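One protein chain is absent from this view; the other protein chains keep their places.
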Amino acid sequence: MKQNRFSLGVAALPFAVACGALVASIAPGQAQAPQPGWVTVSACTPAGPLIPTNTTESCGSDVLQPILAGLVTTDAKTGAIIEDVAESITTSDNKTWTIKLRKGRKFHDGTEVLAKNFVDAWNWAAYGPNGQSNNDWFSVIVGYGDLNPKAPKGEKPPAPATNRMTGLKVVNDHEFQVELSNPVPVFRAQLSYKAFYPMPDSFFADPAAFGRKPIGAGPFQFVSGAPDSGYKLAAFADYAGPAKPSIKGIDLRIYTSREAAYNDLVAGNLDLLRDIPASKLVGDLWKRDLRGRAVTQPRANIQALGMPYTDANPQLLKPAIRQALSMAIDRKAIVDILFNGIGQPATGWVPPGTEGYQPGACGEYCSFNPEKAKALLAQAGGYKGEIKLYYAGDSEVKSAMDAVCNSIQNTLSITCVTSALSDNATFRSYTRSGKVDGLFPSNWTMDYPSIDNALIPLYSKAGTSNRGAYESAAFDALLDKAAKEETSAAIKTYQEAERLLTAEMPRVPLWNPAMTVGHSPKVRSVTLYANGRIDYSALSLKD
Amino acid sequence: MTGYILRRLLQFIPVFLGTTFVVFFLAWGMPGDPLAGKCGDRECPDAFVAAATEEFKLDRPLIVRYGYYLADLGRGDLGRSFTGRDVSEQLVAAFPATVRLALLAVLIEVLLGVTIGVVAALRPGKAFDTTTMMVGLGIIAFPSFVIANLAQLVFGVRLGWFPVTVSDPTSFAELLLPAIVLALAHQVTLSRLTRSAVIETMQSDYIRTARAKGLGEARIVAVHALRNSLIPAVTYVGKDIGGLLAGAVVVEGVFNISGVGGLIVQSIRSHDGITIVGAVTVVVVAYLFINLLVDLSYAVLDPRIRYD
């Protein structure tokens, strides 16, 4: 039985390992003593390297935001654009902009923030072969085309002849000039977006190393961290900007689900949770759980229903049917019941809190009116068959989409069926393919708080996120007109353009979600920016 | 015996290649453009799409890309994921938590399952047997996400007996509650299998012989009956360890464990084919090893089974 004894040993191996595991399990785990002056904040796994010009999703942005500083920032209280690294930003024609920098602002590696750090960063991000996801932000700058030569049909784009845009000129260490190819009245507001942030010299030597350990000029510096284990950001001693924090550091803990983070907050293991999940808002559960330790803030975001834009479903191309569908949705009931009244029914295509926001831009078409909806539907000749509402199965929109469908079904007596596609990539591929024959949720998060950012990318003919879905000569003409006006006049023109959208309803506005931030008893004075980010400079701790 | 093990180890090679091939084609065969949705609410700019297409060779035929993958693999390079991280780095980050959780869960499962199974088998149809079965069926009838959430809410949040979530790097103590949750559901099948096998063995002739020889009941159960009844149990446990190494997706999600399950699900959802292939292949190799051990243990448990 020699073999048997051998195999007995083999078979006993896993058991021995398991016994070892038990012994180890009795040993106490590393206690996580909270560092004094630090706050633990919920975060999620960044989808890629932490490079600002290549980060377009919120998980990476949450990590980067406290680290970075740009030319301008928004004032948390008023929402106004204020200078940060810039001392002044001036223009006479909305085309040529002169930007002067404050002296003495430093990166976390000790080097001073100079004009070349902006110009180099912008050139690098705009250079086609670098493939940055924020590449198209620079398309308004003269010379962008040279860095992104058009690809001949069916071929790869040729290598650019240069890597510097002619529209950027360094005047001296603390001043540079930007030449735009057409007037952009809101360019100063655009500069608050992180694509325009400066990069230290070390970035260009090794972008990959930067992606693991980003260096900025913001109030917090990167100490350690990885996408799985979370990040530690310490207050930067040499920070001289407008958002100087009183806390000593931020401990970003990675959560794969916000439910888990919520439970940790209730149990006292977390100081700040951005965005309490809707399921916990229902029935005021969170008010009992947190005893009022929560702050609600409207978010610069609009959730809408996308519409098919090809012959895949000709019935849904009819404006009257779209208007009827829009009027059949009881937005208020959905917001009140599913989000517990947090957020507000959308009355237009621009989120509140945005420069240029006008209430009621959508008029009667965005208010719940069953009679008018039925009348419009009848006038359009009715609707045959069922309406499908597609959404990404891995997102959190299911209950809201079910409710939208039920509302349409109950009001118009059209069968409305929701259909989950397996994931976001599948969902986006399908809804952008032109084959989509039903409705689908379509969200827009503002990159910077100005009305043009809610209109141009989505509804203009050349819009970067339009993809031919909507085309209106009158609308485009207004946008062209606004571009030539000075800011306040331009905003009026944009508002006029927004009202034009009611005619065809390229998207049906649903609601503007608000964000509820929960916090521990240890944290005081939680304030949020309009884009939903936490204002760490205002945070203070009880001792 | 040695020859048998060698043959089994040799079989690893075709299975390994087969797995990478199947998973590679499944992963990249998912519908939809893998680059869609990589730029938040915005559409991705052309420069981004062109650069990513070039880097990941997305415009080449699948079979060519599989060739590149194998060539990299031959150099010990598991490739790079869409997240810009090396797949090997992702695996090294994800596996420790999952392995710990799996070991702990299986340990609890075996202790519970075999004990309950044997005790129930000795008095079939009596109170203990019926009660454990009813409770067990109640447990498996509830989907795992309900039990996991409930356990977290009650024992973690309300009572505070266990940590609510697991930190990274993780400790065994933190993993105890998730391990119990996993073990609870799995022990039901294990105890039922053990019970049915023990009942069967207890009626076999050699047990009768042993009884006739006047051996004590305890010795009969422990030495003769249990050993011969363990084959289905060991098979099931082997499958369980493998399954747990593949990541307990739901439990990992609820308790915020950054393990293999989360990594695979995340990669599937972001259509990150290279990571999927790497992670799944490691899991399959683990299965091969565990099942080899299981097969070898058959010979120990039942002397009539012999390998040569």
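Here the chain labels run A and B in written order, and each chain numbers its own residues starting at 1.
To be clear about the criterion, a residue touches a chain if its C-beta (ideal position, glycine included) is under 8 Å from a C-beta of that chain, and two chains touch if they have at least 3 such contacts.
Convention: contacts and distances are computed from a predicted model.
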Name of the absent chain as recorded in UniProt (options "Oligopeptide transport system permease protein", "Aspartyl/glutamyl-tRNA(Asn/Gln) amidotransferase subunit C", "ATP synthase subunit b" or "Alanine racemase"): "Oligopeptide transport system permease protein"
Options A:Gln65, A:Thr418 or A:Thr445, residue touching the unrepresented chain: A:Thr418
Selected from B:Leu122, B:Leu153 or B:Leu293 as touching the chain missing from the view: B:Leu153
Of B:Ile108, B:Leu182, B:Ala197 or B:Ile257, the residue in touch with the unshown chain: B:Ala197
Residue, one of B:Leu35, B:Val284 or B:Val300, that touches the chain absent here: B:Val284
Of A:Asp62, A:Asp136, A:Asp251 or A:Asp330, the residue in touch with the unshown chain: A:Asp330
Among A:Gly104, A:Gly268, A:Gly283 or A:Pro521, the residue in touch with the chain that has been omitted: A:Gly283
Interface with the unshown chain - residue positions in chain B: 4, 7, 11, 14-15, 18-19, 22-23, 26-27, 29-31, 133-134, 137-138, 140-146, 149-150, 153, 188-189, 192-193, 196-197, 199-200, 203-206, 209, 231-232, 234-236, 238-239, 242-243, 246-247, 249-250, 264-265, 268, 276, 280, 283-284, 286-288, 291, 298, 302-308
Chain A, residues in touch with the chain not shown (by the definition above): 259, 277, 279-280, 282-283, 285, 330, 333-334, 337-338, 392-395, 398-399, 402-403, 405-407, 409-410, 415, 417-420, 422-423, 426
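The working rule: only the chains that are shown with their structure count from here on.
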Approximate Å spacing (C-alpha centroids) for the pair chain A, chain B: 36
Residues of chain B that touch chain A when the two form their complex: 1, 30-48, 50-52, 54-55, 82-85, 93-94, 100, 103-104, 106-107, 110, 149, 152-153, 156-157, 160, 163-165, 167-176, 234, 241, 252-256, 258, 262, 266, 268-271, 290, 293, 296-297, 299-300, 303, 306-307
Sites on chain A touched by chain B in the complex: 1, 3-4, 6-8, 10-11, 13-14, 17-19, 21-22, 24-30, 32, 45-49, 54, 56-58, 128-136, 148, 151, 156-157, 208, 211, 226-230, 253-257, 259-261, 263-264, 266-267, 269, 394, 422-430, 432, 443-445, 457, 464-465, 467
